[in-house]
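Encoded as structure tokens, the structure appears first; notes follow it.
Complex shown without one protein chain; remaining protein chains in place.
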Amino acid sequence: MPDPLVTLTTDFGEDSPYAAALKGVLLAVNAQARLVDLSHQIPPQDVRHAAFFLAGAVPYFPPGTLHVVVVDPGVGGDRAILYAEAGGQRLLMPDNGCWTLLPGADRATVRRLVEPAYWRHPVSATFHGRDIFAPVAGHLSRGLDPQLLGPPVPDWVRLAVPAAEAEGGTWHGEVVFVDHFGNLITNIPADRFSPPTAADLRAQVGGTAVTPRWVRTYAEVGPGTLVALFSSSGTLEIAVPHGSAAARLGAGVGAPVTVYLEAGERTPSPGPH
Amino acid sequence: MPDPLVTLTTDFGEDSPYAAALKGVLLAVNAQARLVDLSHQIPPQDVRHAAFFLAGAVPYFPPGTLHVVVVDPGVGGDRAILYAEAGGQRLLMPDNGCWTLLPGADRATVRRLVEPAYWRHPVSATFHGRDIFAPVAGHLSRGLDPQLLGPPVPDWVRLAVPAAEAEGGTWHGEVVFVDHFGNLITNIPADRFSPPTAADLRAQVGGTAVTPRWVRTYAEVGPGTLVALFSSSGTLEIAVPHGSAAARLGAGVGAPVTVYLEAGERTPSPGPH
Partner (left out) sequence: MPDPLVTLTTDFGEDSPYAAALKGVLLAVNAQARLVDLSHQIPPQDVRHAAFFLAGAVPYFPPGTLHVVVVDPGVGGDRAILYAEAGGQRLLMPDNGCWTLLPGADRATVRRLVEPAYWRHPVSATFHGRDIFAPVAGHLSRGLDPQLLGPPVPDWVRLAVPAAEAEGGTWHGEVVFVDHFGNLITNIPADRFSPPTAADLRAQVGGTAVTPRWVRTYAEVGPGTLVALFSSSGTLEIAVPHGSAAARLGAGVGAPVTVYLEAGERTPSPGPH
């Protein structure tokens, strides 16, 4: 059996010692744990960014991987710390909704951490990553029964996710994530959106009328062309190959996106979303 | 027995190949070494930043962990390279004081590296991380007796650490570290500082009079409120939840911090610091 995998996702950055301290405490509990950095560059306190990040990363890991998530603006307050099993993955995270975009989150088994025997003491008021998440992760990775962490909870914070809406030949959605390249990932679902028959799409992004070229890949057009395509996460994406659509359009998370489909294109079916 | 843990802390960044080359050389000597990145984002040549970083991270690792630190503005000059055992941890680093804030540094066993048999040749004048630190770390992680690296040394560079001073009901200190969130970590010791009885603290930070709210956790106040609290490293901290105190106050490392305790609060006792 390979040593247990434990992934780390935080907003701690790498110029501060916080992620390193977390690793040290975890390895002091279980020196055999195999740490995998997912990111320490989640924007500070940005639970929503963390949620889309995790949805794009966690499902690809082997079943049973333990994911430690410390994006925790409520640290020290009365927010709970949760252990969840969802979609075959295991997670430790604050109860702030950061994990609720994962497939299977609705049907998760969730416990609230209340057993201090697995914590580091004294527990500081501002650094539960080091004092609670890390030692608990160490113990779990050694095989601790999660039932010992605390009681099951029936409910937890769920991130409110905006849903795109179809209205005749028009989709109304918004930008939900801006990636490292400045690509604008929207919430308009690819599986219910029919590619336009015209070469260009008529759209509005953040109030600006645009006509992005409809493509299958970035490589189809010259650098700097505004394009629309299906993202690798299965939604409509606005991009500028070799450039940044976010910078070009001055648009970020929350910017409204409207797409006008031409007559003759498939009208979106009223499916669940 | 698990494979040996070797942590890496550098100012190399990740856009340059230097940290990667160091890893390659180390693994070429000992492919079983288990590398743990602490940071490659120490600000360039900032020995003082490295010292506070290491003090906040290294002590949490399992005893016997080997920590390789390459923040080395004196590379190629006559500064020594040291191997130290301090507080149960093992370290390789330039003799520039970067490790001397660690607990136990005063009572460390320290050797100077002089034995070229464990180095990579030819040794470049500008990249000892690749040519000395990495191969020596590889050999140590395979069990090399540190006595073979070079002779013990009785003295080494110690970082001059400013100490906060109490004067009646007033503390005079300074900012010693600005973390990733813009929190201002001071050198005013929490264990000798009595929380104020008033809701707000009277203070000066970098010459600006401020009245931060005294809190136990960031979560007690609304985003954007200036607060004072005990940091996770045990000193007074000035912070702005969901914001940056450094940006708000225009203050950085070295900024003087004065705190006025009200009558009725405990006068600091004249303990060692």
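Quick notes on this one:
In order of appearance the chains are A and B, and numbering begins at 1 in each one.
Keep in mind that, in the parts below, contacts are C-beta pairs under 8 Å (C-beta built on N, C-alpha and C of every residue); 3 or more make two chains touch, one makes a residue touch a chain.
Computed from a predicted model, the values in this text were never measured in an experiment.
The residue from B:24, B:224 or B:250 that touches the chain not shown here is B:24.
The chain omitted from view is touched by exactly one of A:117, A:160, A:199 or A:219, namely A:219. When the full complex is taken into account, the listed residue touching the unshown chain is B:77, out of B:63, B:77, B:154 or B:222.
Listed by residue number, the positions of chain B touching the unshown chain are 3, 11-21, 23-25, 27-28, 31-32, 35, 37, 44-45, 73-79, 124-127, 130. If you put the missing chain back, the residues of chain A touching it would be 2, 5, 7, 9, 36-43, 49, 52-62, 65, 179-181, 216-220, 229-232, 237, 241-242.
One rule holds in what follows: only the chains that are shown with their structure count from here on.
Chain A maps onto chain B through a rotation of 120 degrees [Cα fit, steps of 5, range 0 to 180].
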